[in-house]
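Only one protein chain is missing; all other protein chains are in place.
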């Protein structure tokens, strides 16, 4: 039984981790860490967990936790994990960091987009970007996994085969993404109040969202050169789900079938990626509660563009589910252990 | 492996059955019945099931299905199951009927409230009302189980110990219930369109809803005399969930603690009933996706009333989950087999 | 032109006042008061008002405002208005208080339910409870109007003719009310976040909500004796609207028509009360954005009860609209001036 600790277990991503690990046959949570609710019963904060969790919230003492857990998940604000991690800790335990601290290899890029100093850049080289479908083998050997962001997971995987195979011109990529409100976290802020979000849609972080350099870096690896793209997130009045609508100019004139074959070559055997039939496009409702990424696309001869669309549950494949997927790889378990639930609808 | 057939698998309750049975370790679905979608791929109608179900929809030939399945679930309009069931069928297979056909023992009451003729009243005596927490032993021996309604499950179980123990005067019971929109089914009707339901709440079936006699009958058994009560359902702009707020005058002046002890005596060992701590009341979000019923209550000395509140997921404990619970009892499995998921939030 | 000042103009009720007064032909706002946003442009906080309001937010200096405004609306937390009002102020200006400070005549009841000391009980006798349909003549002569609460407006007006005419036994009244989330205000609190409210319904303030004594007091005046009743509010995932489902035992056996005649006698000439046809019940969507109260009811012979249902827009008839209605009375304008918009649907 893998002993798992969660730092930041009372945020939405941390709570989803708690829920998923509750159903995981090979892991159990030994530490429900929280900054705001230390000493309170976990099930009094997330009452869905009533009768599932009897524990009280502990603090975020990652040092101590490292001695008790086989793996630590840090579902914490940017900067926390980087300020804590050290060699002693990594000798005792694995770390899956759900923040952005170790996602971007270039510390200057990180510091520019996130506006904070990186406290442990020495671990950037060894940290593995935990997008399992692409970096599976590296994850297996890692001590420190940088769990990808929600928008980035959906955007990168949707575009990866196209960019890698040179089917599209990377300079023309535009990603218009839409997210449910759980992506904004559980902080008490006016813009996230029900009446502010409900019955509206808006763009935010226009040409400045922090997930942009993460997407650019990973797609840059795919095509072997620097990628600069447009990324616009939008807030949708729903709890869960991300839809990424990606546009790019095709370099040639492939048919739908030819592009589909490329996708099949990359993802045909991936458990968590579902390639939809022609003419069918992803909808977030069809992946809710699951670790799946659904992909559909259109080759648009009129414009010479491809429109590739991906959908995930931002809290699962975009956060906690992917973290469990990474944990499974770290501990030699089948990658989908504890993650085989069908999506829930409606 | 229990072979299960679902007649009406493309309605919301039927689809939830398909999803729950997909995760059930001892059962598999051998027949996805449908009236509207015969011949179409099930996963093209419920795309959440893509890659989980490869089957096409079959018709609603219950005769033929009886020869192939160990259990048939009828998630069908009122009247269908009663018009089909016969002795030969019951010799071959078990039936769990999710419609109202066999819930009400008095055929005249059924025909009055439902406005249709009952086609097989001869099976009313043997049909077991499948509210497992109350009729567990009878269900185990049944051939034909009448799976309770969504409102009724929530209402009856919330009030049962109070009525059974004489803590309240049954003549004063008022149940004000609120349901998510999936309870209205997947029929294409103007009143169920997004824009008609969203941003509104309304009462419907005022003093005339069909679940009224079902609640009255069962609570009547509890107290040993006829019960007449007020029941008002409301439509809430959300997908899932039922909240029943029940009011009744107390016969004595029990303390909170004394009433809680009564609830504990009845439900303390029930896996699917969670009695909340004092001062905490159910919210539908805390049971979403699960088979739990959460109960909280207030002893109001000012008015001499008790306000007892219950919450369930109408598609799970109110329909498909309870049907699986009944199936587990019918086949001698632990009652919570396949039903141990924690509720999903948010 | 009536010069109006709003203290608390950046809360939801205050903002609705600003919007309604913008469309009022005889009034204009001279003071957008705020505690949180002093010095900021009002239209940067409520961007719907962009190009309608150029003013910056001012502080809550009610003394100064009294010298500039013909009427002051206090859309402020409990206790504020009572702590500010004085004789000098009332000589200069009229006050419509949207808080609870002057709604309850018995200071002990106020202090018990609200848990704060009343700072100016000397004005309780002269303050007029601004439920225009009932206290119209008194409002016209008032200096200080206590604008009723949202739940109370809906509950009292729905039940008033029944109680006043002795059609129901007041001791049996149960009000089960449901409100949109704007009623919870614009404070940044976790329970009001989108993901906490969306896809759920809950009761709150069970047998302890502060609107209870306000309803009891007013219905007590109607029947000439003390009324004790059950009132349970619920939070609904929608922005606006209150639905009150009220139950009471009939003292006799009136027909629907007889009860309807009573309602007609009281409300037949009221502009803002719409008595629905038989068999039709209120839905909050039909009053959204308007100052209307819709009423429908059922005489239930089975139980001997009447179920009377009312619906309002909590921000309009439940707050800002009623405040404008009171202002119109105070200044001798037709009562519906600026309030004749049809409800907006969908």
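Order of writing sets the labels: A, B and C. Residues in every chain begin at 1.
Everything that follows uses one rule, which is that a residue touches a chain if its C-beta (ideal position, glycine included) is under 8 Å from a C-beta of that chain, and two chains touch if they have at least 3 such contacts.
For clarity, every value in this text was computed on a predicted model and none was experimentally measured.
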Hidden-chain contact residue, picked from the options C:19, C:210, C:234 or C:298: C:19
From A:16, A:60, A:214 or A:288, residue that would touch the chain that is not displayed: A:288
Considering the complete complex, identify which of A:26, A:111, A:138 or A:176 is in touch with the unshown chain. A:176
Considering the complete complex, identify which of C:175, C:287 or C:324 is in touch with the unshown chain. C:287
For review purposes, identify every residue of subunit A that touches the missing chain, sorted by number. 174, 176, 178, 180, 195-196, 198-204, 206-207, 228-230, 232, 234, 236-241, 243, 245, 247, 281-286, 288, 298, 300, 302-303, 305, 307, 309, 346
State which residues belonging to subunit B touch the missing partner chain. 12, 181-182, 186, 188-190, 192-199, 237-239
Interface with the unshown chain - residue positions in subunit C: 12, 15, 19, 22-23, 46-52, 182, 199, 239-240, 274, 276, 280, 283, 285-290, 294, 340-346
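To be clear about the criterion, only the chains that are shown with their structure count from here on.
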Return the distance between the CA-based centres of subunit A and subunit B, expressed in whole Å. 37
Averaging over Cα atoms per chain, report the distance between subunit A and subunit C in Å. 46
Multi-partner residues of subunit C (at least 2 other chains): 195-196, 198-199, 237-239
